[in-house]
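Apart from one protein chain that is not included, each protein chain of the complex appears where it belongs.
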Amino acid sequence: MSVEDLAVAVDEVPLVDHHVHGALRGEVDRAGLELHLTESDRPVPGWMTQFDSQLGFAVRRWCAPVLGLPPHADAADYVARREELGAAEVTRRLLAASGVEHFLVETGYKGDSILSPAEMASASGARADEIVRLEAVLEDLAHDGVGAAELPGRFPEVLAERTVDAVGLKSIVAYRFGFDFDPERPSRAEVVAAADRWLRAGGRVDDPVLLRFLLWTGVDRGLPLQLHAGYGDPDIELHRCDPLLLTRFIKLVEPHGVDLLLLHCYPYHRNAGYLAQAFPHVHFDVGLAVNHTGARSAAVVAESLELAPFAKVLFSSDAWGPPELHHLGALLWRRAMRTALGERVAADDWSTSDAVRVARMVGRDNARRVYRLEQR
Amino acid sequence: MSVEDLAVAVDEVPLVDHHVHGALRGEVDRAGLELHLTESDRPVPGWMTQFDSQLGFAVRRWCAPVLGLPPHADAADYVARREELGAAEVTRRLLAASGVEHFLVETGYKGDSILSPAEMASASGARADEIVRLEAVLEDLAHDGVGAAELPGRFPEVLAERTVDAVGLKSIVAYRFGFDFDPERPSRAEVVAAADRWLRAGGRVDDPVLLRFLLWTGVDRGLPLQLHAGYGDPDIELHRCDPLLLTRFIKLVEPHGVDLLLLHCYPYHRNAGYLAQAFPHVHFDVGLAVNHTGARSAAVVAESLELAPFAKVLFSSDAWGPPELHHLGALLWRRAMRTALGERVAADDWSTSDAVRVARMVGRDNARRVYRLEQR
Partner (left out) sequence: MSVEDLAVAVDEVPLVDHHVHGALRGEVDRAGLELHLTESDRPVPGWMTQFDSQLGFAVRRWCAPVLGLPPHADAADYVARREELGAAEVTRRLLAASGVEHFLVETGYKGDSILSPAEMASASGARADEIVRLEAVLEDLAHDGVGAAELPGRFPEVLAERTVDAVGLKSIVAYRFGFDFDPERPSRAEVVAAADRWLRAGGRVDDPVLLRFLLWTGVDRGLPLQLHAGYGDPDIELHRCDPLLLTRFIKLVEPHGVDLLLLHCYPYHRNAGYLAQAFPHVHFDVGLAVNHTGARSAAVVAESLELAPFAKVLFSSDAWGPPELHHLGALLWRRAMRTALGERVAADDWSTSDAVRVARMVGRDNARRVYRLEQR
């Protein structure tokens, strides 16, 4: 096998995108599209375009041909062609060309504007299963009406019902508070007191006691537990999302036999690699960063393959909204792996067959094992 | 356009060095020169030479030919040739060959031993404008005599006078305290109390209340505000200079419409890239690190082009003293951009014309927009 064989093999891995959201349901104009090409929630200033970014360049380079345009098409031409084809056709083309065989769809954020897991399966021809966001389940429960005193008992019941068919759970404690929380399970009395405050005040859940209650109830549920880590939108304080701040929580979870999946992790992905080496139940990916660093994702992916055993690294896109993100998540990861692994093979550090095996583990097999997808 | 065209285009960008200091006014011997080739303020130990560093190797490789020596000239030969030509001629040659068209000169540090902005313009043939250091203005005011009670009112007046012709402000709160300060604007009473303590004690300003007062008065002034971030001399505690620690301050400044420019940022430049993506008013550079990492600056510059939109990244040398630093800041940046962008073009990730456009944005156009240099 040669380096060329490696490239072909990497391109042919049927991917499991283990953390992704739905594609946008409707049409989007240029301004709307640009807003989806950044984690910023601020308006794009008039003196710049979000197309002038690694992600914007990647859209023009790699998505344009899928829509029948030349590579590096102008942003204006790209948007015009997108509108001409219509959202449904754009989504169908970009999802189908991604080579993803299985989407694990996290449904907790603005679900009305994006495709459901079933619709994702229909649009792509791939399988789709659900990841349930803990905070959303609690907020739905509050919306449906629950008393503070009954909340500690009701939430696990509702979570069990809500996750009958789910393959995993997700926590966004990083967004709502940060990782510098007391890692211990809160007492029932603490939870009731915090719930009482929160239910009176309303709004989204950002009380650290309640967020910890969600985490520990998630651990009790026994499904693989995803945690947003590292880079995200301006809601986060990034230095408080270093996954190393979870070290004590990770140690407390270890005896429970629940797998933890640290998502994204950039720019702390080397730290995540340490955790994945040290603790058998810790896994991680560099999703989101792969899209947003565009062509530089080759460096990020290479850095993610340092300390962690190869059985502990997964692939995800973290795409939400424009199907360009679903497409590029897969395409840029394949290109990055081809580069990172190709260098190893070209320097005779690794054999080609080992490199191909690592690509399959990271792209597919590790996720199938962690989420028990064979058994479904 | 080819990769060679890209190299030529990058070399021809007329640069705006948006954060730089004056070149040394007088002669310097070998020991003095070595002290300027490090951020350390300690004597260079007898068992080593500062020429044995990335920066030292870059001086011998790239500055030697400008002085008529072969590349990689011995340090001793280099110093001898330098003395032979004299400081004025060395400065003239190195500045002129840098391809900088406009220096934004920060004048707050040891101004007597280095060229003023006007002298920089004269020595280089380029334009020069001034950036005013907030801490220096306050220390000058204290030196001229001011009472604690009148300081909160007087400082904004003095700052306005001092910055009539300035294009921006600079804060060194990173050096004097760190970024882990209370981000809120201090009350008048707090400022008076802190000023009273400081004026009695004397010395440089390092009280966090006064440093915050300077920052907020700077925001009121409305000019672009530079903040030293990351790597610097042994005065700093580097982990307290991670720009992420500014997140809450950045959010508080946002509604005021003032641009923040995070300087240097190494080794936290990826963190700065996140801030530049998240917040429209945040920009950054990797100046200083480009010089001190020498040939490795190609990696640093590449890492600076990940999350940030390309309209938010700027070029600077942060040179202070030996004109080698002004020269290499520009030269190493050009080489780094040629490498970083050349890889993108060679891999067909980016078009050559896009790559050239990014080089022009980072090297010149972004600074011209932020500092409104067209209107001057």
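Some notes on this structure:
Per-chain residue numbering starts at 1, and chain names A and B are given in the order in which the chains are listed.
Quick note on the criterion: a residue touches a chain if its C-beta (ideal position, glycine included) is under 8 Å from a C-beta of that chain, and two chains touch if they have at least 3 such contacts.
Since we're looking at a predicted model, the values are computed, not measured.
Here the missing chain is touched by one residue of A:192, A:288 or A:305, and it is A:305. Here one chain is not drawn; of A:31, A:118 or A:278, the residue touching it is A:278. Although one chain is not drawn, the whole complex shows that of A:242, A:285 or A:318 it is A:242 that touches it. With the whole complex as reference, residues 242, 244-245, 247-248, 251, 270-271, 274, 277-280, 302-303, 305-312, 344, 347-351, 354, 357-358, 361, 369 of chain A touch the missing chain. In the full complex, chain B makes contact with the omitted chain through residues 38-40, 42-45, 47-48, 50, 52-54, 57-58, 61, 71-72, 231, 233-234, 237-239, 266-267, 289, 292-296, 299-300.
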